[in-house]
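One protein chain omitted, others in place.
Here the chain labels run A, B and C in written order, and each chain numbers its own residues starting at 1.
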Amino acid sequence: MSVVEFTDTEFMICQAARLLEDNKTIFIGWGIPQVVAILAERLYTPNIVQVFEFGAIGPQCRTPFLRGTMGGPQNTYRSLQWCSMSLAFSYAQAGYIDYGMLGAAQIDKYGNINSTMIGENYEQPKKRFPGSGGGNEVASYCWKTIIVMSHESRRFVERCDFITSPGHMINGKDREEFGLPRNAGPWRVITSKGMFDFDEKTKQMRLIGVLRGLSIEEVVSEMSFKPLIANDVIELEPPNREELKVLREEIDPYGLIITKGKKIKMKV
Amino acid sequence: MSVVEFTDTEFMICQAARLLEDNKTIFIGWGIPQVVAILAERLYTPNIVQVFEFGAIGPQCRTPFLRGTMGGPQNTYRSLQWCSMSLAFSYAQAGYIDYGMLGAAQIDKYGNINSTMIGENYEQPKKRFPGSGGGNEVASYCWKTIIVMSHESRRFVERCDFITSPGHMINGKDREEFGLPRNAGPWRVITSKGMFDFDEKTKQMRLIGVLRGLSIEEVVSEMSFKPLIANDVIELEPPNREELKVLREEIDPYGLIITKGKKIKMKV
Amino acid sequence: MASGMIEILDRGKAEIHFVSPDDFREFVKNKKNRGLRNKLMEEKEAVKKFVSNGDYIAYDFSSLTRGPQSLLREIIRQEKRRLWVCAKFTLYESALLVGGGCADKIDVGFIGWIPYLLGEAEKGRVKLYEWSNGSLTYRLLAGAMGIPFIPARDLLGTDIIKHSGTIIIKDPFSEIPVALLPALNPDVSIIHVQEADIYGNARVYGPTVATLETAMASKKVIISAERIIETIEFRKNPNMTIIPYYLVDAVVHAPFGAYPGGTQGYYEMDAEHYLKLTSITTEDEMQKYLEDYVYSVDSHEEFLDKRVGISKLNELVRKAEILEGFR
Partner (left out) sequence: MASGMIEILDRGKAEIHFVSPDDFREFVKNKKNRGLRNKLMEEKEAVKKFVSNGDYIAYDFSSLTRGPQSLLREIIRQEKRRLWVCAKFTLYESALLVGGGCADKIDVGFIGWIPYLLGEAEKGRVKLYEWSNGSLTYRLLAGAMGIPFIPARDLLGTDIIKHSGTIIIKDPFSEIPVALLPALNPDVSIIHVQEADIYGNARVYGPTVATLETAMASKKVIISAERIIETIEFRKNPNMTIIPYYLVDAVVHAPFGAYPGGTQGYYEMDAEHYLKLTSITTEDEMQKYLEDYVYSVDSHEEFLDKRVGISKLNELVRKAEILEGFR
């Protein structure tokens, strides 16, 4: 038996990377999703095709992952196609993009995401965020969207202060009633403590896994709404040595992304 | 004094080439318009930019003009841009294309063009033509459309059997009432006997020039509708030696286009 | 809660091939594959697998330049039936498909000058729907983008509208009438390119016509290519990739695949053979042509070998001296 030490962020990244399927396309945003995709490509899904909104399709990203140069030569290295943003989004709108991966400032129980503002007054918000970016399109168009966010009570809310990207139910109506693409939307929520899916019938967020060592109660207590609980909540394995090695030595040796969040020590 | 001999087609080509302005863009269809543009480029408008619907912008066409290879290397040689058909048409729709040049099977007094069918029954026409091609877009989008057609009575009709491309008035309504782009449309009609513009007020076709040696009456008698007649109808000069030399020796030495039509002999 | 109405000013009465964006997405999700699989196959297999009777079919570029002519002949050879043809920017594809008994409906952009086809149309033997090259291209663009229609300012005021499926509305932003062109999602498209890899990544040199839109909007896509190249060639110059592999179902290696048309950078068109085609007037002439050049050979390779011959091919290659921009 030995001890493994990892951050919240490393945990989320590894969970997300393990979820991906090979031979699928995935819409990737800045930061954590990039690291997830590269890790998955190195260890689990060698033929996953990353799609970037600015028009890079299927790059073989060079590592280390460098903050900020998402559109630059390292990250778009040896793409299958360099194209336009309208084409990249249209691939997704026409159904060609299997997965999407997003962060969220707030999320509600139906998977609606807020990345616009906190507060009640749009004109003078308590806290302003950068806005949708391509997040709205990812959540609207991609078949399965994975949301990665740190587990804080204030982020899991009954109703988002502002719905930036659509979940499954909005103001009591199914997303399809609004004309959103059929059978798409949020698929998994990965937090620093657990993992959720969405119940097919009620469309509500449902706890399906907790980080090893945590109780269901510990996870749910830090949420402002009560999620559904799956019949058999699984234990989520912490990052393994191989994952951490690739993350720390190859992908993010300067710790620009992976060092963020709480540190966790665990016997394995 | 000497004698010049030329065909109907050569006459029309030279008239059209003399009309063009330098430093303008022009949407070019197959055949006569291609020859016009190359002739104009060689003699009058060195910086005219040809636009082809299949996506060639500003080629420096190689001569001789070869039948049928409109999209091939000779005709698209050294283009400024090779792009898509939707982009080529969008340049025109957004207002970037100054001129268009078209043929017509039938034309009416408001410049409506038929290139679809003759007869009353669409399902079983007396005569079927190939259809709009890009003609409808040229007549709809380009600022000034030049129509080049041989002068035959049956081609100048009160009402086209089928309106394929819009003129200035359609069924008594101004083209703008249909939502067509403002201040665009047919600008000149060049035939084997004369030239027409459109009266600003009535929008009707108006004779403004006749081939030297022809009377106004001779031209108008071979039309199924009576055009307006300009106050001062000018005499249209026949092709000059330089034009004919370039046409016959450089552009169309095999006579694929220019030999068509009646031969005319004239003292100059 | 309704907050107003938009007036429909006019609408065409013709049947349209229309697939709702959600149905198209569902097809892409379940029947298309994002795996890097080797899709290289013989033309026979590709057409057998991916062209079905009753399909709506589209192709790219024209009979004269980079058209998918070997695939077209294979479709006729396999006696596909009841095809509905997207005749955008066509010259003799539609005529051959009608002559071969394969097609009975045509969306007309431009159906070319072959007297046989125009005659069939005059006799009412083929169902035509009127559009234009521009409107069909925009329809494909909408289909490619996964949206139900695209607004445009063509077709307005013409008789085309009533023989099409266009809807004219008063635009709520500018308050002027505008045409709504319904998205076009063909069942199958056939596209000839200069270079493809075994997965279906493809690029073309020269004008791109509607290569990308056609592939992206189509449920099934067959690519034929002058050359099959390694995937790394695409990765070295990604700006030139026009079709990413995940749009494509089959890749056929077809040297001279555009014959009797030309392919830029490879060979020029065969003008003699072209004249043979454009002079076809009667049913007998059409059937004789098809017998001679399609039915009596088993494949494109046999066609090139027995009906065209190496010296003609060499002559056409020799004429293709302009390489600049095409490689």
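Keep this in mind: a residue touches a chain if its C-beta (ideal position, glycine included) is under 8 Å from a C-beta of that chain, and two chains touch if they have at least 3 such contacts.
For clarity, every value in this text was computed on a predicted model and none was experimentally measured.
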Touch partners of the unshown chain, restricted to the chains that are shown, please. A, B, C
Just one of B:34, B:90 or B:116 touches the chain that is missing; which is it? B:90
Of C:53, C:239 or C:314, which one is in contact with the hidden chain? C:239
Residue among B:143, B:156 or B:178 that touches the chain left out of view: B:143
Using the document's contact rule, name the residues of chain A that touch the chain not shown here. 52-56, 62, 66-74, 76-79, 82-86, 89, 93, 116, 122-137, 140-141, 160, 162-166, 170, 173, 175, 177-181
Residues of chain C in contact with the chain not shown: 1-11, 18, 20-22, 142, 146-153, 167, 169, 171-174, 176, 178, 180, 182-183, 205-206, 208, 236-240, 324-325
Absent-chain interface residues of chain B come out as 22-25, 47, 49, 56-58, 60, 76, 78-83, 87, 90-91, 93-96, 98, 141, 143, 181-184
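Please note the rule applied: only the chains that are shown with their structure count from here on.
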Remotest chain, chain C as reference, centres from CA atoms: A
Chain centre separation (chain A, chain B; CA means) in Å: 58
Going by the touch rule set out above, which residues of chain A reach two or more other chains? none
Each of the following residues of chain C touches two or more other chains, namely 212
